[in-house]
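Removed: one protein chain of the complex. Kept in place: all other protein chains.
Then we have subunit A:
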Amino acid sequence: MKKFLKVAGLLIAGTLFASTSFAQSTKYKCMLQMTSYKGEKAYVVISLIKPNGTYEKTLAVLGDDKQWYNTLKEWYKFQTKTKEKVAAVTGASIGGGDRAIRMLDIDASKINAGYKLRFESAVEEQKYFTSEVEIPLTTAGLAEKADGKDYIRTVKIIKAL
């Protein structure tokens, strides 16, 4: 019953907004390679950032224990304000020297439109980076390998099959 209502709601919403924003999302495969830092596993959030620098949407959360979410200060403010549901894009945190691959669903209309991808990171009892890596959401920007400041060594993104 609940599921039915949800689906019905989505359908209605879908028909209402179909004309204005017919969104086609593209899947990107994103790889994070961490430096071999010492300490706890890092919590990393990948967000879609509007041209004006504010948060649009959370694309991936690396770290599944909610008690540490407040260490990612800026994102946490956005998260507590919007109550965005992130369960579907949440996975394990990532330790020093590890590598993680995540699928990012990005709306095609956001490409080459001034949007950015932000990699926000924090390690328990250590440092916090509001924006450890920032990748412009342009065709050229996505093709390039990006380097991090401390915990993240590199980020690579390719379009998924």
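As a convention for this text, a contact is a pair of C-beta atoms (placed from the backbone, for glycine too) under 8 Å apart; a residue touches a chain by one contact, two chains touch by 3 or more; residues count from 1.
Criterion: contacts and distances are computed from a predicted model.
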item: Undepicted complex member, UniProt protein name, chosen from "NADPH--hemoprotein reductase", "Two-component system, chemotaxis family, response regulator CheY", "Tripartite-type tricarboxylate transporter receptor subunit TctC" or "FtsW/RodA/SpoVE family cell cycle protein"; value: "NADPH--hemoprotein reductase"
item: Interface with the undisplayed chain - residues on subunit A; value: 27, 29, 31, 38-39, 64-67, 87, 91, 97, 99, 101-103, 124-125, 156, 158, 160-161
